[in-house]
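Take this structure, written in structure tokens, and hold onto it; I'll ask about it next.
Excluded from the complex is one protein chain; the other protein chains are retained at their positions.
Let's look at chain A:
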Amino acid sequence: MQASLVRADGLQIVFRSGRATHVAAQDVTFNLAPGESVGLVGESGSGKSSIGQAIAGLLQPSAGTIDIAPSTAPWPTVQMVFQDPAAALNPRRPVRRLLAEPLEVLSRAMARTVLQGRAVDDLVVAAARAVGLRDEHLQSLPHELSGGQRQRVCIARALLMQPRVLILDEPTSALDLTVQAQILNLLSDLRREHGLTYLFISHDLAVVRHMCERVLVLQHGRVVETGASDQIFAAPAQAYTRRLTEAAQMQPAI
């Protein structure tokens, strides 16, 4: 088996509020091999997002380990794209400033040696073009963009960190159907170009089948089924998975 880039072992995530506890993930173990795209599917509340956030370092797991293969880069190489791009962009910053942020953080991580003024601008323009944004969008505030354009900004922001792994948390669920297809194609292209590894979180098996080679099916925080996405889609072993695939077939596949 190929060396893993990310390895989650016995992951447990528990939320406590007062005396009530909610187990978002229980004994979740999986691998992400370099260049692989793995789907994480399940109903809402099945713990998909919590697992994604834990891998991105935004959430401390209550038990279990997350091993990320050591990299030479002194900055986080697991980046995240969120479900609602309108919420994931600071409403008061124009796109140019939003995209400059990863570079400003990076140049701090690298003790301000590399990136200064002009270079930042050039990189921002290049990153915006790479995700299909036009130069005039750089002046805009997030609310002046369409949902699809906003998600492109989020993707560009994540890519500017030169990540190895992208956690895509329902990246198209807030978008129109036609825009969904464009963003999914963009993500496929980017993966090929940059050799990225995806953890693709979705409730929509049809999208996951299109995007991922391998799928983990999650129910109540536990992995109930795992395998190649074609196989899971064609012959689901679990009744729960079957329900999900049937739900996916109700809507036009992409």
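Here, contacts are C-beta pairs under 8 Å (C-beta built on N, C-alpha and C of every residue); 3 or more make two chains touch, one makes a residue touch a chain; residues count from 1.
Basically, contacts and distances are computed from a predicted model.
When the listed names "2-hydroxyglutaryl-CoA dehydratase", "Phosphocarrier protein HPr", "Peptide ABC transporter permease" or "Phosphoenolpyruvate-protein phosphotransferase" are checked against UniProt, the chain not shown comes out as "Peptide ABC transporter permease".
The omitted chain makes contact with just one of the residues A:A33, A:V105, A:V224 or A:A237: A:V105.
Only one of the listed residues, A:A56, A:L133 or A:L168, touches the absent chain: A:A56. Seen from chain A, the chain kept out of the figure touches residues 53, 56-58, 75-76, 78-80, 82, 84, 87-94, 96-97, 101-102, 105, 108-109, 117-118, 121, 125, 135-136, 138-141, 144, 154, 157-158, 161.
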